[in-house]
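With one protein chain withheld, the remaining protein chains of the complex are depicted in position.
Labels run A, B and C following the written order; every chain starts at residue 1.
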Amino acid sequence: MSIKLALNSYGKNAVNLSKIIRHADYHEFRQITVNISLEGDFTTAYTEGDNTKILATDTQKNTIYALAKEHFTSSIEAFGIYLSDHFIANNPQVTKVTIDITEHGYTRMAFDGSLHPHAYIGNGPDKNTALIVQDKGNITVRSGVKDLLILKTTDSGFENFIRDEFTSLKETADRILATQCEASWLYTSNGQDFTACAAAVRNTLLKTFAFHNSLSVQQTLYAMGEAVLQEHSMIKEISLQMPNKHHIPFNLEQFGLFNKNDIFIATDEPYGLIQGTITR
Amino acid sequence: MSIKLALNSYGKNAVNLSKIIRHADYHEFRQITVNISLEGDFTTAYTEGDNTKILATDTQKNTIYALAKEHFTSSIEAFGIYLSDHFIANNPQVTKVTIDITEHGYTRMAFDGSLHPHAYIGNGPDKNTALIVQDKGNITVRSGVKDLLILKTTDSGFENFIRDEFTSLKETADRILATQCEASWLYTSNGQDFTACAAAVRNTLLKTFAFHNSLSVQQTLYAMGEAVLQEHSMIKEISLQMPNKHHIPFNLEQFGLFNKNDIFIATDEPYGLIQGTITR
Amino acid sequence: MSIKLALNSYGKNAVNLSKIIRHADYHEFRQITVNISLEGDFTTAYTEGDNTKILATDTQKNTIYALAKEHFTSSIEAFGIYLSDHFIANNPQVTKVTIDITEHGYTRMAFDGSLHPHAYIGNGPDKNTALIVQDKGNITVRSGVKDLLILKTTDSGFENFIRDEFTSLKETADRILATQCEASWLYTSNGQDFTACAAAVRNTLLKTFAFHNSLSVQQTLYAMGEAVLQEHSMIKEISLQMPNKHHIPFNLEQFGLFNKNDIFIATDEPYGLIQGTITR
Partner (left out) sequence: MSIKLALNSYGKNAVNLSKIIRHADYHEFRQITVNISLEGDFTTAYTEGDNTKILATDTQKNTIYALAKEHFTSSIEAFGIYLSDHFIANNPQVTKVTIDITEHGYTRMAFDGSLHPHAYIGNGPDKNTALIVQDKGNITVRSGVKDLLILKTTDSGFENFIRDEFTSLKETADRILATQCEASWLYTSNGQDFTACAAAVRNTLLKTFAFHNSLSVQQTLYAMGEAVLQEHSMIKEISLQMPNKHHIPFNLEQFGLFNKNDIFIATDEPYGLIQGTITR
């Protein structure tokens, strides 16, 4: 039985680029991290060390900086699409390009109600993301947000779950619900104002999280995804990942005190991880 | 020549605590990380394994949770002072207590201009800090901020530095100045509204950074510290640490393009680190 | 058009467990991190908040500790299979279980040529991994290694790659090749001595890396995978991921010195990432 290459991909990761766009009355500052991955007719590169079809990852990096000069002027999605088109158009051996961009958000400083023209403060921890996949002529764009740390102090419970021989968790009708949400959504077409759309989706996610009476993380996750599809007709699918950032009531009773559901241990590990994809 | 214990300290680190304070019309959510360190008459613990004077680090942790119930109600500084007093009052063998608290900031979500009563979004990356040191009856309080990511796209240069045999850096009158600032300041007395004071100092730091015409990171650091001392009479000393988050112009000229000081490589390593302490 | 749940999974991550197995003449120490993920008939949990089919992630965690008592006695693969069988057997609503285990390696200390009976030193950075997926009666086991930091100072070049308008990388016949390799392989059946097999595969990977005359990371990756399939008949597929840990010659010539390919800048970002799957 012969041995063969079944899958391959290569590219440059963690290309950190910043740009100043000088407007008439202020400087716009942008900072992004770009990952590129190429797939295609690269079998002889792997099996024989034939580099003649290899676009060096260093060249990929250079291309990002060079094209950013003229073409990174609006959304990360638009820049990702431009990059993807460039690699496909110039490299016939490439059949699939994946461009993954994370934007590091900065906000103009404001003093006495007016925005400073060129001083910024980094915000976060949440970051906008774009994932562009171009495969045999078909291009898909996913926008997203990650590290969105959201929390509610009530309107969240977890009851009626299975009790087996290894169950010790108490049922609760009132707990903290906290997560570092990651979401990405797929558009029905690629002509949107991606930046405005991402802001609107983010708002829908926050609002649904805030007002949902949560019976479980699963239910809240679904409600958030469902609301995004209901409110945003240009989105056909959304995936959400919600690690449960546990806040566990501390046992004050052992010291003769009463924990009125107000003092908690915040833990990072272990953590529940809930995921779902909601479609039309 | 005899061998002896010259210095010792021990304590509990990374005690992660969250608290809900239920007000009439909304829930206040707070999350902190506390480090405790004790010094004192512990020589026989080290040299002989005599634990009779050892307050277990597990007990220190429990104490933080237990005392937070009644006494973590306002600033992290006030809670730190209470903790410090508790350990000193109850442990005659302890001569020095260090309490280091970092607050993880959360902001109430707002929809249509009104604040939600119990939904929060984590903010950052900057975090407020408090450092309380109680030593032989003397207590000092330092407030601070860390991970304050600030950046300006102009009004910053670096020229006229030494050119020796290993110097290759070009002089520039216009560069990006970016840093992840950490600052902590010492009060002349401990009766302030620490929370209000920290917010005011943060504003002074931001404003000075934004409006300063920077000839170097050193100069901007000093200007920021000087402004804090000038504007806040209750502060007698401030220490600042400003790593230089370099944004290096990318060489577009090699590709026949012109970098009009607009396309940069953002690097994490290596990085310049500038520190200073400014006093009255 | 109706909105529906397309994919779902949930489980507990980062369950950190250690175990002492007391043998007659020494203590065996093991430390692992386990991630569990369940999929199945959970639609109403998401859409309605019906928790009656939910095995709480806290219970999943407890189950790992409880079953480790009797059943974590040999390889991480065998323990993973046992866990997977347990969840499938006891939860008819679950159709798919994924168990992902990373072992943190420790080596018994040795003094004067003899092993200490109960003192260990952590080794690394490489760690063994096991991935068990049980899906509708079918179980697959992948063993692996991650964070395997390997490097060669010669017998590595990169030439004859595409030179386009954005290419600046020089060709080289002699460079450092360094990577933090991650590999995982699939067995033809599940009756092996997994621990012995993983050690043998690791050795094949190292030996091939060391003796291969590398024309590219791609070629070395393929050679490593091919050698594993050639030498280990019980393996039917292997996936490798090799980030290029760049060591870039420092420009000493600017200071009148000659870099005889001996002084390098070691960089983490950006980095090339090469991936491939090799099958029979």
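The rule is simple: contacts are C-beta pairs under 8 Å (C-beta built on N, C-alpha and C of every residue); 3 or more make two chains touch, one makes a residue touch a chain.
These numbers come from a predicted model, not from an experiment.
The chain not shown here is touched by just one of A:159, A:193 or A:269, and that residue is A:269. Contact with the undisplayed chain is limited, among A:107, A:168 or A:188, to A:168.
Remark: the residues of chain C touching the chain excluded from display are 16-22, 27, 29, 31, 62, 65-66, 68-69, 106, 109, 111, 116, 118-125, 148-155, 176, 203, 206-207, 209-211, 247, 250, 252, 255, 257, 259, 261-268. One chain is missing from the display, and on chain B it is touched by residues 1-16, 35, 37, 42, 45-59, 61-63, 66, 90-91, 158-162, 164, 166-169, 214-219, 221-222, 226, 229-230, 237, 239, 243-244, 268-280.
Think of the hidden chain as still there; on chain A it touches residues 165-166, 168, 254-255, 267-269.
Convention: only the chains that are shown with their structure count from here on.
Averaging Cα atoms per chain gives one point for each, and the point farthest from that of chain C is the centre of B. Mean C-alpha positions place chain A and chain C at a centre distance of 24 Å. Contacts with at least two other chains are made by residues 166, 168, 268-269 of chain C.
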